[in-house]
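One protein chain omitted, others in place.
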Amino acid sequence: MGLKYNKRKIFNDPVYGFITVPYPIVFDIIEHPFFQRLRRIKQLGLTHLVYPGALHTRFHHTLGAMHLTGLAVEELRAKGYEITEAEAVGVTLAILMHDIGHGPFSHALEHSIVSGINHEDLSALFMENLNKEFNGQLDVAIAIFNDRYSKRFLHQLVSSQLDMDRLDYLKRDSFFTGVSEGIVGSDRIIKMLHVVNDDLAVESKGIYSIEKFIVARRIMYWQVYLHKTVLSAEYLLINILKRAKELVENGQELFATPALATFLKRKVVKADFENEPELLAKFAELDDFDVLTSVKVWKHHSDKVLSKLSTFMVDRSLLKIKMYDKAVSEEKLKQLRLKLAELWNISEADSAYFVFTDSIANSAYDLKHDRINILFKNGEVKDLTEAADTLSLSVLSKPVEKHFLCFPAQLINQL
Amino acid sequence: MGLKYNKRKIFNDPVYGFITVPYPIVFDIIEHPFFQRLRRIKQLGLTHLVYPGALHTRFHHTLGAMHLTGLAVEELRAKGYEITEAEAVGVTLAILMHDIGHGPFSHALEHSIVSGINHEDLSALFMENLNKEFNGQLDVAIAIFNDRYSKRFLHQLVSSQLDMDRLDYLKRDSFFTGVSEGIVGSDRIIKMLHVVNDDLAVESKGIYSIEKFIVARRIMYWQVYLHKTVLSAEYLLINILKRAKELVENGQELFATPALATFLKRKVVKADFENEPELLAKFAELDDFDVLTSVKVWKHHSDKVLSKLSTFMVDRSLLKIKMYDKAVSEEKLKQLRLKLAELWNISEADSAYFVFTDSIANSAYDLKHDRINILFKNGEVKDLTEAADTLSLSVLSKPVEKHFLCFPAQLINQL
Amino acid sequence: MGLKYNKRKIFNDPVYGFITVPYPIVFDIIEHPFFQRLRRIKQLGLTHLVYPGALHTRFHHTLGAMHLTGLAVEELRAKGYEITEAEAVGVTLAILMHDIGHGPFSHALEHSIVSGINHEDLSALFMENLNKEFNGQLDVAIAIFNDRYSKRFLHQLVSSQLDMDRLDYLKRDSFFTGVSEGIVGSDRIIKMLHVVNDDLAVESKGIYSIEKFIVARRIMYWQVYLHKTVLSAEYLLINILKRAKELVENGQELFATPALATFLKRKVVKADFENEPELLAKFAELDDFDVLTSVKVWKHHSDKVLSKLSTFMVDRSLLKIKMYDKAVSEEKLKQLRLKLAELWNISEADSAYFVFTDSIANSAYDLKHDRINILFKNGEVKDLTEAADTLSLSVLSKPVEKHFLCFPAQLINQL
Partner (left out) sequence: MGLKYNKRKIFNDPVYGFITVPYPIVFDIIEHPFFQRLRRIKQLGLTHLVYPGALHTRFHHTLGAMHLTGLAVEELRAKGYEITEAEAVGVTLAILMHDIGHGPFSHALEHSIVSGINHEDLSALFMENLNKEFNGQLDVAIAIFNDRYSKRFLHQLVSSQLDMDRLDYLKRDSFFTGVSEGIVGSDRIIKMLHVVNDDLAVESKGIYSIEKFIVARRIMYWQVYLHKTVLSAEYLLINILKRAKELVENGQELFATPALATFLKRKVVKADFENEPELLAKFAELDDFDVLTSVKVWKHHSDKVLSKLSTFMVDRSLLKIKMYDKAVSEEKLKQLRLKLAELWNISEADSAYFVFTDSIANSAYDLKHDRINILFKNGEVKDLTEAADTLSLSVLSKPVEKHFLCFPAQLINQL
């Protein structure tokens, strides 16, 4: 069997069947506690409250993206584009670690208890940390991840309009939610990949698959990622965490798991992570379990607002949500809050935890930042928007903004 | 077990798992030779030359559409819309027989050997014929099929923008071709169906599924139904049949199966079917097997044109095809034909069988004829084009026209 | 739309597509916090450490079993067997609540901190509790669940060799683990169901599907449920909880979520649940999150044994496990424990937390208790073992026992 067999671990995956770990160093990174923690962070946060199958983790998604990257490398090599062994290992590690900085319920967390740090920054910090531990074996991976590697197309496999990250998450999220409309022909797209002028490009006969990919993404946005009930749940969590932090800041006692307590007690900014190495280790202990467990306990807290919000979350008795084309007026909002304050005998300020508004925006294809190269038989390369003859992508690329209002069911007749 | 069990036949279907035959009269129609012949007519004609799995028949599609119709009836009844037992049987029979008039390779046949008759006319003739045999048991079905039944929405289940025919064929064609991009969430769409003012309507929250359905249809058109190699094969068949008919008209001997011979020898028009009942029976004997078998024999015919064309088809050595945005000029065409005539030592007229041009058009959503009603929570109904906030359906509804040129590989350097 | 539409909620399910909530009372039970808690209890406990997709919950499984029950009721009614509306509601509620008494990681919990209570007892307690709250609406359901209802076959849909529980969990567990070998043709089996002498029976032509079902179950047992790495993880958790309880009993401080703390502090027996209604409410607050969160914190506990075990679990650095046909000898065990005690500088007693042995047994078909009725065309009914001509089910029914030994990797050369 020989050495080759040693770390050749296989993961079962209902999406692709099997995922083989291709290189020993990849195996070592997967085994690392920093990576294992991704097993405890759901890819889609609270979405499972609407789509009960959506419990898959960032761990599983990352393995999937790694699998697709392997297929893409194989396909490009078969077409004669050179990818050295070191580059293949590098791009594999880069995609593997692209999400390693994600915390639990990223969006909710970033809007409540951490500030000014996003998961990309944290991913970079984790990678540097691991690179030291692994004596520089991640150098190429980090260069590719940061788009500082000479072959730009390798970075594009990790992060671009058509990267393996998106191909996997759209497919995986469709699979586990059961929203078949979001299924993406990742196989077909990968089979159509080329490299032209150091950029990834797609053969022109794959154009309908690309159109479909963009439409699928749009559908997944509105049907899953920005589903109104998911939004309602997410904003409920934001408000729970905000309230908890407020209570802690006011010196009130509050149950919290140790990992969460750290971040409830102090305001952590990006520089803190750079200056205090042990803070990254603390962050690495924070996952979905800390947040949900604490919320469960808060059901019984003496603070009426916290307890009510937490009960709503745990028993899945979410706030109602209504979508609008325009912003909800301040008067309307004030009027509803006053009504609720009266009904529940709480302050107007507190009622804002239950009655609130915000907006979301999405565009399926961003004309400014995005570019999907289409390669024609005559060697010409055009951007998708110029190449697609019929489906007006300029229309798809128009950002769509939607406003929403959340409120308790009791107010439904007040709208 | 009782009587109920008697004709409760179950069909295996890889698409839906099982299809149950719901009523005894439905069982009897399925058993009829007129219906059994659909087993010998492929749903997608020559498409299997590009997508080798696309061998499914009109028989199987029709059973699938019947299955979806059953689900739709169940769903509508569960929501409180009245559908009597007789109506349920009627709409089931109507969908079952909607394609019963299809001949083999319909498109090719209608462009070569029959003229002025389409499969809907023939379906109507077959139904009347069967209605006599079954003593009027198909009265309701025929009324629904012809849109003369009081509840219009029943006809819409059989024939409309969102009918069960389309839901099945898109799903089935995706399945057997392996073009996953064409998968349609038929389940989701059926779950969203309502009846408003006697018209089918879809709940507003199903709007993304509908958009996806339209985009999937568009993809299937360009990727499968109008795939350029499929077009090339289809036009090859048209030319084979035209040539064969020409030879017969000129009194030459030609092998043909008896069923095909009838239609090669005489020009049949619609009135003939009405006047000669035995002609319909003859037509009912014509299927894919007659056409392909005859073409196989024609490989060895002494007429060089027929033999060459037939060899191309049987050995799948198809004519090259090139797509253009504009029509190919007459000069270009003449020049290519002359070149070929010289190369192959044939007349210029004969070379037109190998070098020819035509155009195809398609629009995903036809603003003039189509309407998909969207039902909003407040009870309002809007057409999809007014309801969809972002995906410009007016763009999708713009007909797309493409021109193409077919020619033998030898001419590739002459273009 | 009318009243019928009101509580007609639809769940997305990647396994069946859609699951419709069929009756208002079913909707109310699903909304109840006792039922919602099943969202936080994974169907397969720690199996996701081996099959990363296996994160599906008892909530989702239960909805799936309910869905299949609806199909079975429909099928039996179509064949002429009477099931009244009240019975249909009853059997639906019975299957819905059959697992409501499950705690987190049932097997591990029952071997560590609770004793003498199984989840069936607790399910019964929960049902009675809910029946009071819903004014006796669950009477029929409870009678069916407890096999005290006049039509015995209804109970068999809920609990028997071929119940809807098994049909769903085999299919669902196969789906989410990605172990395609475990796929069960639940559709086909349901289509073959009959009732003979008040017992469920399967048409003889379904016999291969039943054989396959039994083999699939066997495969799922050895490949998934009793996978050796899953066993290792489960016994690790048992030991963690035992150690934690021991420490608490010895008066040591220990972080624990409130719900878990209750059960770590006192020994709860069945009678306690009957005598103290609030204890059931406490139990209803305990889920996967309490256990995992506490284990995460215990990584840093001062007790070396607890901290080591917890670290192994959280970082998925599990104990090695080796399978044996015979029991491991006491000497061997003692020798390994002494070696470990020396290596890690711990007591021999403590080393037993890391080096231990046990056995598991399984038989795919239990001749004593199980019976699957096969209905032949002549009306005769035989047990599967008499009916199957070739696959010796007596062989399959022989219980298989396997012994295993768990130990830290450092001892691998000592075996």
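In this document, chain identifiers A, B and C correspond to the written order of the chains, with residue numbering beginning at 1 in each.
The working rule: contacts are C-beta pairs under 8 Å (C-beta built on N, C-alpha and C of every residue); 3 or more make two chains touch, one makes a residue touch a chain.
Not measured: the values here are computed from a predicted model.
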Worksheet item: Of C:H32, C:K79, C:R218 or C:K339, which sits in contact with the chain we cannot see?
Response: C:R218
Response to the item:
Missing-chain contact among C:I183, C:V248, C:L279 or C:A327 belongs to C:I183
Fill in: chain B, residues in touch with the chain not shown (by the definition above)
11-15, 17, 31, 33, 36, 39-40, 48-53, 55-57, 59-60, 63, 175-180, 255, 257-259, 285, 287, 289-290, 292-293, 296-297, 300, 314-317
Worksheet item: Please identify, in ascending order, the residues of chain C that touch the omitted chain?
Response: 179-181, 183, 185, 188, 208-209, 211-212, 215-216, 218-219, 222-223, 325, 389-392, 395-396, 398, 400
Discussion item. Contact with the hidden chain only, please: which chain A residues?
Written reply: 1-5, 8, 10, 17-18, 20, 78-80, 187-188, 191, 194
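The rule is short, and it goes like this: only the chains that are shown with their structure count from here on.
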Practice prompt. Same or different, please, for the chain A to chain B contact, judged on whether over half of the interface numbers appear on both copies.
Written response: same
Worksheet item: Degrees of rotation, nearest 5, to put the Cα trace of chain B on chain C?
Response: 180
Worksheet item: Distance-wise, how many Å sit between the C-alpha centres of chain A and chain C, to the nearest whole number?
Response: 32
Worksheet item: Between chain A and chain B, what's the gap in Å when you average each chain's C-alpha atoms?
Response: 43
Worksheet item: What parts of chain A, by residue number, touch at least two of the other chains?
Response: 179-180
